[in-house]
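Here the complex is missing a single protein chain, while all its other protein chains stay put.
On to chain A.
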Amino acid sequence: MPSIISISGVTKTYATGFKALKEINLDIERGEIFALLGPNGAGKTTLISIVCGIVNRSSGTVTVDGNDISRDYRTARSLIGLVPQELTIDAFESVWATVNYSRGLFGKPADHAFVEKVLRDLSLWDKKDAKAITLSGGMKRRLMIAKALSHEPRVLFLDEPTAGVDVELRQDMWAMVRRLREDGVTIILTTHYIEEAEAMADRVGVINRGEIVLVEDKAELMRTLGRKRLLLALRSPLASIPATFSRYALELSPDGSQLTYTYDNQSERPGVASLLRDLETAGIQFRDIDTQNSSLEEIFVKLVRRDA
């Protein structure tokens, strides 16, 4: 099936001459959770704003479920729900009025039962008559999500959804995102919390200085990245690694004082225990032991620094 969002050759140069996006090519698959990672000012929000129709692109094309965002903007936009980063709500409207308004704005017939369900799912039903201004920050965030979901979008953009959000709401939000995904909604979230991408995403894209520097399946990424190193400082240096240890991916430091064992921490049997047993049997003693983790954060920092 063709991808739900297809971005090709999109650039954005602001009137000030600032190049926010340089040649973005990106396909979002139907039904996936895609995490767009990047430092502040990398172009995440600009890219989302272009897809949603808030910012005009300088060049390139974007289609949403095959609909060009300029030519068929009505169909394209009606498929999308957007939760922006900032809590921007008409403060004087009631929760109920503003969510129903959003639904109407997107051309959907009034459906009070559906709006009620959205509000209940987001624990906002008790607050339905409250004015937005009286809500706490977390509740406002829920309200923004309710507005975005009010017209039953097929694609949901969450721009920094958990910035400044407490643990409870964060967990609720993750649960909600998973529920939506089960219903076939495609979710694109931007974040600079690496753990969030690790926990949620099917695929991860990294954007830096207006360029996509990496797009990878998360499981694949974690496999290549999710390697751990076990460092063993030896009591007495070795001349070489004994042949009996050939089944372990071992490296000996040039001075022979340190053994490094690289293993897959996702694996059921990483082989750490057996290595340590075998070392003991072979009479190789160590005075210290340490492990090093490679994570998404590590590669992220590496990717982002490379261009700096």
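Throughout what follows, a contact is a pair of C-beta atoms (placed from the backbone, for glycine too) under 8 Å apart; a residue touches a chain by one contact, two chains touch by 3 or more; residues count from 1.
Just so it is clear, contacts and distances are computed from a predicted model.
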Listed names "Glycine--tRNA ligase alpha subunit", "Carbon monoxide dehydrogenase", "Cation acetate symporter" or "Transport permease protein", matching UniProt entry of the absent chain: "Transport permease protein"
Residue, one of A:84, A:138 or A:161, that touches the chain absent here: A:84
Chain not shown: contacting residue from A:54, A:219, A:233 or A:289: A:54
Selected residue (touches chain absent from view) among A:44, A:127 or A:147: A:147
Residue numbers in chain A that touch the chain omitted from display: 14-15, 52-56, 73-78, 80, 82, 84, 86, 88-93, 97, 100-109, 147
